[in-house]
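Every protein chain but one is kept in place in this view of the complex.
Let's turn to subunit A:
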């Protein structure tokens, strides 16, 4: 394997979806830069992206505890009541030997959201403190790749559909866990909106070069 390549002069960037060579523009925070050829969203700078990432990921890491531990939705049929949270669905599927589905649900609703928040926090913390770490690029890589597999908002829609289905046959009640879950959902959406990947990669490149 040959040694690391030299970086091309920073005068150019390439569009990831059509490979067009472009002069990098630096839009104002809040503005967006699109690829002129394919319309890919190249950059969307945010004000204080690092600080907000740090704050939001920390909030998310706190909220994820009650969202996982407290009951979210409960039902009452014929006098028997049953509470459910993120974990009961997984364990019920395991009990029915649907382990593949159970693992998928576990990953996409519990583990990967947690891992992603943790990664965002770690990256934000290192960039905030200007601390170099040779794992930074790996964390960022995993953050970007796993983001798609953390599906809290799809789960929320699943809760709504399940509740509509159950409303006819049982009495529903909503627990504190559901409110923590909704909070987590909002924080997560804000986090992926505030985390400016382009800017983060630039900072990571600067830190690794030193």
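As a convention for this text, contacts are C-beta pairs under 8 Å (C-beta built on N, C-alpha and C of every residue); 3 or more make two chains touch, one makes a residue touch a chain; residues count from 1.
Heads up, the rule we're going with is that contacts and distances are computed from a predicted model.
For the chain that is left out, the UniProt protein name among "ATP-binding cassette domain-containing protein", "Quinol oxidase subunit 1", "Putative paraquat-inducible protein A" or "Electron transfer flavoprotein subunit beta/FixA family protein" is "Putative paraquat-inducible protein A".
Of the candidate positions A:73, A:123 or A:185, contact with the hidden chain is made by A:73.
Although one chain is not displayed, subunit A still touches it through residues 1-2, 4-8, 12-14, 16-21, 37-40, 73-75, 77-78, 80, 82, 84, 88-93, 96, 98, 100-102, 104-105, 108-109, 137-138, 140-141, 144, 148-149, 151, 154-155, 157-159, 161-162, 164-166, 168-170, 198, 201, 204-205, 208.
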